[in-house]
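What you see is the complex with one protein chain gone and the rest in place.
This part shows subunit A:
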Amino acid sequence: MENDNAVRVRGLVKRYPDKVAVDGVDLDIHRGEVFALLGPNGAGKTTTTEILEGYRRADDGEVSVLGTDPAQGDRSWRARLGIVLQTSRDEAESTVSELVNHYAGYYPNPRDPDEVIAAVGLEEKRKTRPRKLSGGQRRRLDVALGVVGNPELLFLDEPTTGFDPEARRQFWTLIEELRTEGTTILLTTHYLDEAEHLADRVGVIADGRMIEIGTPETLGGRGARTARVSWADADGPHELRTDQPTAEVAALMARFGGEVPELEVRRPSLEDIYLDLIGKANAAETAAVTMEAGAL
């Protein structure tokens, strides 16, 4: 039996002629979880996922995906993966139904193509060719082709870029259904609300290093979660940071004898925490390379 981790990475390094794209990344993705990989462009997200998918070779470190080194991955290994790339063209002249049925034929144990088309909400578009689909519908076709093989592990690379809010919500429902069925999902995204909504755990990667891994609720540590209580009085606006916002509000209520003017209690969003982490990583990096100025 394989262990509980769908993905296990230790000390992953990938160098390009002009830079080190991935610089010692460790990563475990548990079976059945949705893991979101976050990070700015050029941070090493795509390189890392493409090594996991078997498209690129690692220069150093250990990589195991479903118990196999992706560099040695054969057809039966690929049959257990589903890959939804950031951009890809479809065979443009075939209909949705023809494509999903065709891709199903690559796998030993595919899902029912009609059920997959229904699950991604393209029933009405079965006879439509990809170029006549909207951006969101095309992306759902990409997902249909990615999941028709009944994968244990699904890679989703920026699946909702360019979606309108409603299409994004629908897409999230689809991903949640896949998760309920037990599919392990590695999601890369630029949308923090998407990660917060879908992911069981989040990893933040910057400058080729994994700077933090945690649940969306605990990322950044307790300090980053400190609540901010703000209000106003005759002197103007006030704000304080506290671990006990309820007590503070009670105290303010007593002081004002009732309604507190412009009262607001806020906790930082995942986006605030993420930007904070990325900012710290950049600052550390800048400090570390002052000797080789111009490297940035």
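Note that in this section a residue touches a chain if its C-beta (ideal position, glycine included) is under 8 Å from a C-beta of that chain, and two chains touch if they have at least 3 such contacts; residues count from 1.
Here is the rule we use: contacts and distances are computed from a predicted model.
J.: When one chain of this assembly is omitted, its UniProt record names it as which of these: "Transport permease protein", "Multisubunit potassium/proton antiporter PhaC subunit", "Energy-coupling factor transporter transmembrane protein EcfT" or "Spore germination protein"?
T.: "Transport permease protein"
J.: Can you say which of A:72, A:109 or A:180 touches the chain missing from this structure?
T.: Of all options in A:72, A:109 or A:180, contact with the hidden chain holds for A:109.
J.: Of the residues A:41, A:87 or A:180, I need the one that contacts the missing chain.
T.: Of all options in A:41, A:87 or A:180, contact with the hidden chain holds for A:87.
J.: So which bits of subunit A touch the chain we can't see?
T.: 16, 47, 53-56, 75-76, 78-79, 81, 83, 85, 87-94, 98, 102-103, 105-109, 145, 149
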